[in-house]
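All protein chains of the complex are present and in place, except for one that has been dropped.
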Amino acid sequence: MRNVIVTGCPRADLADVATLAEFGVATVHEALGRSGYLGPAIRPLDQGSRIGGTAVTVLYWPGDNLMIHAAVEQCQPGDILVATSSSPCSDGIVGELVATALQHRGVRGLVTTGGVRDVADLRAMNFPVFSAAISAQGTVKGAAGAVNVPISINGQVIAPGDAIVADDDGVVVVPRASVQAVSAAAARRAESENEARAAFRAGELSLDRSSLRGVLAQLGVQYVDYEADQAST
Amino acid sequence: MRNVIVTGCPRADLADVATLAEFGVATVHEALGRSGYLGPAIRPLDQGSRIGGTAVTVLYWPGDNLMIHAAVEQCQPGDILVATSSSPCSDGIVGELVATALQHRGVRGLVTTGGVRDVADLRAMNFPVFSAAISAQGTVKGAAGAVNVPISINGQVIAPGDAIVADDDGVVVVPRASVQAVSAAAARRAESENEARAAFRAGELSLDRSSLRGVLAQLGVQYVDYEADQAST
Amino acid sequence: MRNVIVTGCPRADLADVATLAEFGVATVHEALGRSGYLGPAIRPLDQGSRIGGTAVTVLYWPGDNLMIHAAVEQCQPGDILVATSSSPCSDGIVGELVATALQHRGVRGLVTTGGVRDVADLRAMNFPVFSAAISAQGTVKGAAGAVNVPISINGQVIAPGDAIVADDDGVVVVPRASVQAVSAAAARRAESENEARAAFRAGELSLDRSSLRGVLAQLGVQYVDYEADQAST
Amino acid sequence: MRNVIVTGCPRADLADVATLAEFGVATVHEALGRSGYLGPAIRPLDQGSRIGGTAVTVLYWPGDNLMIHAAVEQCQPGDILVATSSSPCSDGIVGELVATALQHRGVRGLVTTGGVRDVADLRAMNFPVFSAAISAQGTVKGAAGAVNVPISINGQVIAPGDAIVADDDGVVVVPRASVQAVSAAAARRAESENEARAAFRAGELSLDRSSLRGVLAQLGVQYVDYEADQAST
Amino acid sequence: MRNVIVTGCPRADLADVATLAEFGVATVHEALGRSGYLGPAIRPLDQGSRIGGTAVTVLYWPGDNLMIHAAVEQCQPGDILVATSSSPCSDGIVGELVATALQHRGVRGLVTTGGVRDVADLRAMNFPVFSAAISAQGTVKGAAGAVNVPISINGQVIAPGDAIVADDDGVVVVPRASVQAVSAAAARRAESENEARAAFRAGELSLDRSSLRGVLAQLGVQYVDYEADQAST
Partner (left out) sequence: MRNVIVTGCPRADLADVATLAEFGVATVHEALGRSGYLGPAIRPLDQGSRIGGTAVTVLYWPGDNLMIHAAVEQCQPGDILVATSSSPCSDGIVGELVATALQHRGVRGLVTTGGVRDVADLRAMNFPVFSAAISAQGTVKGAAGAVNVPISINGQVIAPGDAIVADDDGVVVVPRASVQAVSAAAARRAESENEARAAFRAGELSLDRSSLRGVLAQLGVQYVDYEADQAST
């Protein structure tokens, strides 16, 4: 672990990120080629929110939120703090006070593999959090870490300045350089989904629409009648 | 694993299932002799819903929702899709599009040991889901499985056509042939609970009502006074 | 395990507990020296509640809620039932009927490492629950345990009569003899947080306010410019 | 849960089971159509053993091994005890004494989702155990359950008299009526594996032997040169 | 958490502990009334060892082994280091160097809810370890904790000077003041087990020996014949 705080990181364009975020986490993940998803363990504190922004990354030591404090200074409007620890730890690294400081700097939310506390306050102040835990367990401020280095969550690498989209489905990361291309792919996918939705509402089956009957046949999946099957087994 | 899609399965009578469902999951589970519960890992997407219906079962490959698509065609009004994978996998096997197709066919909800995505949409369209995960992770459509074969979740076997009841306490399965008998037992239990509730509100203790003082004595559980106990230890 | 039911336990003063509870779980945990927290696995059934009371402790056998029934009799107004099992078990040890009995005795809520059921009813009757599981799985009444002996959850010891505070952040225990002192410490902390909050809203950084820049320097954390860093690696 | 002890269950033929067991767990699982595997959580106490036998099934209450004691009487030479609890529990349900009783009756081993204890003794007496836990935690003998009813572990149903094969890869169940057919399929698979092994030792690739290059191409998997790829990204 | 290092703690008598340890973990746990077991998550690094000694307790911060270093000085011949963290952490808090220092002071082994590393060396130097994890992840030395205060693992309190017994079944703690009484109870149990073992080897059933047939009958467990049962269901 390099103990550094990287300053002056370029960010994805916020207008591009806003366009991307409208498609939501599941569609963006698909548009990325089924990639970038930070996994089902990271859940929203509040139902119904959707945020998009640019990543300020934090790698912190378990039980220690010193680097969170260091990261606040690196944040600018439109950022989302994305924090993970060098080994798994559910302690509450952000509470209402740090969230106040983050909100003051224009930070749009927090994503973490760790925990948060003062969650009633966090909900009341409309500070979106996507975390793996809610924990009142406090931390100390005595161990080194890093800010704005690439980190990895659920097998996905998050570099500083990458686009983050988070909603009720979880969190997805899109590399800074790919935001526009992924938005375009997401738009195509959304269009295709609109057509599928209309078809399904009209009673068409995905088996037919996606030509899956042939796949089933090729795999040797057989249709059998219940009565006949019961008789034979 | 037999790679089959069984057609023409008989279902429990929907009127009988409706009667059963009114008792709720916990009471039905008790009426079955403390059986049929699909476990605490399967949680409702939305608080406050209760559904009853008949099972269409799916056994799918991890990371692959082909058999979900195949199952849609086998569904009829009153069914509940119950899906599990051949090895554990939290990927999102159903999203808003498949739910649209299921809803079009009159399916009342989804129960799965896997995951779902587009959950904001699923909530908005009032499609009840009871799942072990929420995950934006997408799946492919290339591996065989089965529809309407008996499957097993949490040690309980679910056969096609069995009655399913799901609410905030989770999900319970009742064998098709037992629905009326279990409803009758549930009614007796509900009656007994009504009497107990009234008694408890009047201050009676379950220790007395259920004759548990004798059980405590038989097990050698002793009453000791705090002060005396502190003095002796 | 001593199979005893201890009667006549002294309790923390309820007025003192009420004062303590106002500070909330996270602040009380800090005021105790970052101690007493029962861990992130115990979650509230309902969002937004906060309770304070005095512990009636239960140690029960897995799959068996006999001692819960025995504990009801030991409860008095202002108590909170705190129950754990001799080995981990998620079964539903309390449902709406037992909650009715507890509520009749003035019990303010339930804290358990196990499960509860009838949760729609529990929510409707405003009986606060903080549990590790929701499970319809029923229990028997045939195994011994203990009431009002010290128990331990998440490495924290809970003695009968100790103060319990529970809210959206989880549950904290404060030894009976320390309630007033912890309240005083919590008040000091809350005051300090008020000042910090105002400062953060005015743009001050915790790096400066808490003199953390020196800590970073001492730990060898270096600031590097993004462009320079990219060039060198 | 039906509280019954079923007597006089037919068993798979032990000579057939012996033939089956020689193929080992992985091959038998494949020969069954990738089915019957009791999952990676059940591990052998000792490395290097392989057993085959006929199932005597037990469904026991968490924390209670009464039904294990009841099951001993139902065992005959060649049996393997297969035990699971009505809700998950790691307590030690079998120790050296029960194992002595089982060994006296000719039982070949134990398979359980629970725990065992006295494991140094169990190893010393060469009693094969495949369990999900090692736990010294003791149990009581006061709750009902069932012996020789169908149970389910990891989604697989085990009926009394079914064939069980267990080795370092875990445990697989084969329905009593299918033992000979599965043995035949396993033999064909083993033969095919022998040929593949020889081919691989001679340097042939499975890509060619199993015609997987076409699958890769059909899926759109592309070969790219490292240098060219680095240049383009 | 009180940040203290308690010196001069009295220990259980080592001769008494040696007598106790001969009975092994499972028997001692039973002799304590099925109590004191530190749970199935703590496993021996090496198979076949059994140690007894007196506890030096450590409460350390996650990711930080400063207090382990502080504890070494408090150890004396016959001690066993028992260490847990204020919140769960699997990092390797002890490696071969610290083990060398512990061994020099006559420490008989380590019990921890955390992790150890250099395990090949630890095995080679015959330093017994019972831990919840093996992890090469290193720690820092910058956070406070406590030595020789009561700690709690798996719901069991370990006070400094308590007797610790550890073998292949895990770890059990016996309060310092109870060692002789528990040894006596363990001796009685061992005697009873000797008799039971002989009886089981002679073919007696525990159903008869422990009068369990009446329990089964009282619980309503019925014996049914397989053929009759198949016909009726």
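Letters A, B, C, D and E mark the chains as written, and numbering starts fresh at 1 in each.
Basically, a contact is a pair of C-beta atoms (placed from the backbone, for glycine too) under 8 Å apart; a residue touches a chain by one contact, two chains touch by 3 or more.
Note that the structure is a prediction, hence the values are computed from the model and not measured.
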Visible chains that the absent chain touches, using the contact criterion stated earlier: A, B, D, E
Sole contact to the chain not displayed, among E:38, E:70, E:151 or E:224: E:70
Chain not shown: contacting residue from B:137, B:152, B:183 or B:206: B:137
Among B:89, B:107, B:158 or B:172, the residue in touch with the chain that has been omitted: B:89
Chain B residues touching the omitted chain (full complex): 61-64, 86-91, 135, 137, 140, 142-143
Contact set of chain D toward the excluded chain (per top definition): 24-26, 29-30, 34, 37, 39-40, 43, 47-48, 50, 167-170, 172, 193, 196-197, 200-201, 203, 205-207, 210, 212, 215-216, 219-227, 229
Touching residues (missing chain, whole complex) on chain A: 1-3, 33-35, 39, 84, 86-87, 150-153, 155-157
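The definition used in the following text is that only the chains that are shown with their structure count from here on.
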Labels of chains that are neighbours to chain D and to chain E: C
Counterpart interface for A-B, drawn from C-D, C-E or D-E and sharing over half of its contact pairs: D-E
Cα-centroid distance, chain B relative to chain C, in whole angstrom: 29
Touching two or more other chains - residues of chain C: 3, 34, 39, 86-87, 90, 135, 137, 142-143
Pairwise touch network: line, ring, star, complete, or other: other
In contact (per the touch rule at the top): chain pairs: A-B, A-C, A-E, B-C, B-D, C-D, C-E, D-E
